[in-house]
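Structure first, commentary second.
Only one protein chain is missing from this complex, and each of the others stays in its spot.
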Amino acid sequence: MSLLSIENVSAGYGEIDIVSEMNLTVAEREIVTIAGTNGAGKSTLVKAIMGLAPRCNGAIAFDGHDLLKLSAEDRISVGISYVPQVANVFAPLTVTENLQLVEAVADQRARIQEIFDLFPALAARRRATAGSLSGGERQQLAFARALMPKPKLILLDEPTAALSPALVLQVLQLIQTLPGLGSAALVVEQRARQCLAISDRGYILDSGRIVMAGEARALLADEQMTKHYLGRA
Amino acid sequence: QEAYRIGALNPVTGAGNTYGSGMQKSIIAAAAEVNAAGGAAGRKLEVLAEDGQTSAEPAVLAAKKLIEVNKVNAILGTWSSSVSLAIQPMTLASNIILMHTSSAPTLFTQNQRNLDWGFQSGSKYNGRAMAAAVKKEGFTKPAIMSFNNDAAINNVGFFRKAWEAAGGKIVAALTYEPKRTSYRSELQKVLAAKPDVIALSGYLPDTTIILREAYELGATAKFIIPDWAAGPALLKALGPDVSQGVLVYGTVPNIAGAAFKTYSAAYKKALNTSGEENVFGAQAYDMVISLALAIEKAGASADNVAIAKEIRAVSNPDGEKVTSFAEGKAALKAGKKINYEGASGPLDFDEDGNAVADFALFTYDKGQYVKRYLLQ
Amino acid sequence: MTLELRNISKRLGGMLVLDGLSFSAGLDELTGIIGPNGAGKSTLFAVISGFQGGDTGSTRFDGETLDGLRPEQRVGKGLARTFQVPRPFTHLTVRENLAVGAQDQAGEKLVDLFVRPWRVRAQDKAIFERADATIDFLGLGPVAHKPAGQISGGQRKLLELGRALMSEPRYILLDEPFAGVNPVLIEQISERIVEAKARGVGFLIVEHDLSALSRLVSRLLVMDRGRLIADGAPGQVLDDRTVQEAYMGGVVS
Amino acid sequence: MTEYINLVIAGTVQGLVIALAALAISLSFAVARFPNAATGDTMTVGAYVAVLVQAATAGSLLAGSIAAIIVTTLVSVACYFLVFKKLERRPLVASLIASIGIAFFLRSMLTFFLGFEQHVFQIPISRALNFSGIRIIPIDLWLSGIAILVLAATFVLLFLTPLGRRMRAVAADMDLARASGIRSGRVMIALWAISGVLSAVAGIMVGIKTVVTPDLGWDLLLPAFAAAILGGIGSPGGAVLAAILLGVAQEVSTPFVGFTYKIALSFVALIAVLIVRPAGLFGQPERVR
Partner (left out) sequence: MLPYLVTIAIMIGIYGLLTLGLNLQYGYTGLINFGHVAFFAIGAYTSALISLAGYPIALGMAAGTVLAFLAAYPLGLLCLRLRADYLAIVTLSFSEIIRTVLISEEWLTEGTQGLPGIPKPFSSLSQGNADLAYLALVATAMLVAILLMWRLSHSPFGRLIRAVRDDEDAVRAVGKDPAQLKIKTLMLGAALAGLAGAFYAHYVGYISPDQFLPLVTFYAWIALIMGGAGTITGAIVGSSLLLFILEGSRFLRDVVPFVSEVQMASLRLAVIGLGLVLFMLYRPQGLIPDRSQS
């Protein structure tokens, strides 16, 4: 049984479908990468899963819930976390307040401390408003907030964009530890090579369709993939 | 016979809303009375009402509609000077009679063909009456507070003129803005000059606030205010203690007169409140009656200029006093000269076309509104 | 022919974000800046481009001082920039966004608009031809007529770059041009940057994608906590131990 | 000297009277992201309900106030559900114009059923306390006390409770808030309810100081907006402080500029401050990087 299963999903903003006839699954504790050209519809797909795309048809099942029947807020409470690609922190709130917003945790204070241990850069700026953070610091904060409720599935839209190499490594390592923490991850990434390296499986999107799917290792080895989507190693 | 169409252009909304609907109802009631008596020179009166919104631009459009669409012969009951001034060029151009309760002096200088009639004793008379009352009450150090609009400023302006002409001195004067939440600093300024009386020229809401705050601040000066800012509503707002001794000057509606009784009954019937509360209601009522009498006198085929010429003839002294349209009509039929004594006063028009009324001084005493004496 | 910074400091919210920074970069070169997140790179760009005034220090561009000039005046001198978080004109189409980037348009002046309409028309035609070429090169063809508020995150980055190119500057500050851009496209863009350089346009590039950056630039500056901690050829800089510690957590990728 | 102290007192009281209105505006401006022109007429509704209920219950101001708070809260929340919620994603001007429409509608309903006559609260009118020329009117003390209390409560709610945090999060980015599992709908209801409560209290305060007429709230809209902006949107303390500052500046200026220009003066002060601090006294400026 897969944790998330997307069947025949089409989604978009206006009349035309941005993604069409998608089929995709994520199993429990599995890391899945989505890569593809700019404008292929990766973010749109993730938004559709979260209920943030204006239009979405098909079937999305998650952990026994029919997601299309739930509002965006409710999808969070059934155990999905989401880090958008842009605008992913609450700028006027402090770093700590950003984390405190996640209230569905048993011992919030302790959990925030754990998070700060994971992200020392954030701990150092805990009283700063999120708006004053650097690009990379924001990215960490957004990731940290998504981790707060210990979700079953975490949707990451380009989590390493704008991060320094050290942090990229750190984030990838973090993603790698997610299965151990009980979470699965669906990661949209342009650093597809590095991301696939830590993933179980991957999907490649182009113009709203899945052009290739399979084991991460197989994708990495594919010549065509390298030429059209992944770039040189 | 073609009906004589009257446009009732009253301040139903806006600053004059306290009076507008009463004025309109009075006009309708008076027209009904005239029609019941067989119409004026056989012509039925037909009333078409519009809301002037106490504001020039909507009033202009409303007047345009009355004139062009409804083809009215007269426009009655414009209240504020700004409205009257704005529509006067239109009424003059179309030979339409305009009867208003405004006081702007320029209104009367435009009135070469005697088409315009002011039923509210203008600022000149108000100011003089105020000066007379202040003098008679024995005050020597009056101060002035005026609401910042044309009518209020003119009232106190004429008060100052009359007072200073008689050798008096004004100790302090200021103009205040409408719609403030407090007039404390205004009062502070005026009271610092230690006046013994404050001539306050405003409207009900600001007068309420000012009198209340003056009391709270322990002011000892008396206040003298116009009747349109007074009445039972002020008493209700202030209670007997604060209102005690506030002086009110105003035209004496002919309360004892028959015209007032008819008006008052009609007003009560239409609005379920006393006609005494609305000085302009009586004036609006009188507009219709005197107009109808003038029509009666001028005859069914007379045009507006001819009709307007007869207004003085049916209202001013030196004729048999009549107090209703029916009475006047009968007297006219009998070939007599008549002098309509209206609900709002004797209704004698001066050379400008402005009605001169009798003024009296009233006051609040132990929660009662009482008339003190007539002013000369 | 240099961009020269002398002793630039900037304090923001009680933190010394730029700490007496000085360097000079050739206007016909490709220079890269790397440094940990929060090192002050974007702030440096904001100061150079005039969006934020520095607390101390001065900036000279090709021998002329830029101090006191407003951002738009600096662009007039030939110094353009992109934003790390793209800022497209959301209600304009992609094509129009690019057109706005072109400099000295007669049609933007009221007088010319009415006095010399033919000139306006001819110029606008030329501008759109250039815009279309830029669209082709950035692969934005499918969204060329879409309002820029409706394009994807990566497309916005490309548009940001395209708009800066449209102003035909002598020198461009690129703030993370590759973040979120498809690797294949990164290679293409890199080629274009090299081409532009051959035409005499210089770049100062902030980028975290080291492999792409080091293939591109001839010189690499490393920032940490508002200071320069290394400066040199990419290979040499990336081997530096302090750099590795400050930037790459001691690990070479 | 006493003259000036009295002027300062007069200004402070006037400031406090509009402070709550400014607070209501500032709050909904910050979270719902548009200047709600219906705030004024919601205040008027509150004042009317209070004054009528007081008259009907033999002078109980408390009963009047409670009824007013209930009604304005309902009105405010209803406005959200029926109108503002549907306009959330539209430009600010759409909500603004709609709120002007609501303002007109509320006022028209009041005048339709209640006419234009003025109403007054039955409050004992008492002489001022006199400290060698410095006069303090007892009712002003009461009003100030209530204003400060309400302000404190709002402050606590906004900055020290999870609800306040959620509210600020929704204010910052409604989409992200939803994507983070914050039930923005509930937060908005809370917001509009609070704004309704504040409007009621503000309306009653104005009504007590002045007289209750259909224009009561609408006429205060501009000064209240000015205070909210001057304080910096999203800064409740700023709104209140700015209201008092504007009030004091107005009254203290009267010896120099007179009683007509004093109103203009507060607007001049507003513009002057905004030139120096474009985001208001306590607002957070946005920076470009």
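So that you can tell them apart, the chains are marked A, B, C and D in the order they are listed, and the count of residues begins at 1 in each.
One rule holds for everything that comes next: contacts are C-beta pairs under 8 Å (C-beta built on N, C-alpha and C of every residue); 3 or more make two chains touch, one makes a residue touch a chain.
The shown structure was predicted, so the numbers you read here are calculated from the model rather than taken from an experiment.
Sort by label and list the shown chains the missing chain touches.
B, C, D
Using the definition of touch stated at the top, determine which of C:38, C:54, C:88 or C:154 touches the missing chain.
Of these options, the touching residue for the absent chain is C:88.
For the chain that's not shown, point to the residue among C:26, C:57, C:147 or C:232 touching it.
If we include the chain that is not displayed, C:147 is the one touching it.
Which of these, C:30, C:120, C:138 or C:161, touches the one chain of the complex that we don't see?
C:120
So one chain is hidden, and I want to know which residue out of B:148, B:244 or B:273 touches that hidden chain in the complete assembly.
In the complete complex, the chain left out is touched by residue B:148.
Given the full complex, what residues of chain D touch the hidden partner chain?
The list for chain D reads 29, 34-35, 83, 86-87, 90, 92-98, 100-109, 111-112, 115-116, 222, 225-226, 229, 233, 258, 260-261, 263-264, 267-268, 270-271, 274-275, 278-280, 286, 288.
What is the set of chain C residues that contact the non-displayed chain in the whole complex?
Within chain C, the residues touching the omitted chain are 49, 51, 70-72, 74-76, 80-83, 87-93, 96-97, 99-101, 103, 105-110, 113-114, 120, 124, 127, 147, 163-164, 166-167.
Name, in rising order, the residues on chain B that touch the hidden chain in the full complex.
Spelled out for chain B, the touching residues are 10, 12-13, 17, 20-21, 24-25, 49-51, 53, 55-58, 60-62, 64-65, 67-69, 81-82, 85-86, 88-89, 93-94, 104, 106, 110, 148-150, 153.
Rule of thumb we're sticking to: only the chains that are shown with their structure count from here on.
I'd like the most central chain, judged by C-alpha centroids against the all-protein C-alpha centroid.
Of all chains shown, the one whose C-alpha centre lies nearest the global C-alpha mean is D.
Please state whether A-C or B-D has more C-beta contact pairs across its interface.
A-C
At what distance in angstrom does the C-alpha mean of chain D lie from that of chain C?
Going by mean C-alpha positions, chain C sits 46 Å from chain D.
Just the number, please: Cα centre separation of chain B and chain D in whole Å.
Centre separation, chain B to chain D: 38 Å.
Note the residues in chain B that touch 2 or more other chains, in rising order.
none
For chain D, write out the residues touching at least two other chains, lowest number first.
Residues 287 of chain D each touch two or more of the other chains.
What residues of chain D sit close enough to touch chain A in their complex?
For chain D paired with chain A, touching residues are 162, 165-166, 168-169, 171-173, 175-184, 234, 284, 287.
Considering the complex alone, what residue numbers of chain B touch chain D?
Going by the criterion above, the answer is residues 13, 17-18, 148, 174-177, 179-182, 184-186, 188-189, 192, 204-205, 208-209, 212-213, 215-218, 233, 236-239, 241-242.
Under the definition above, what is the set of chain D residues touching chain B in their complex?
Within the complex, chain D touches chain B at residues 3, 6-7, 10-11, 13-14, 17-18, 111, 116-118, 120, 125-128, 130, 135, 137, 139, 206, 209-211, 213, 215, 219-220, 251, 254-255, 258-260, 263.
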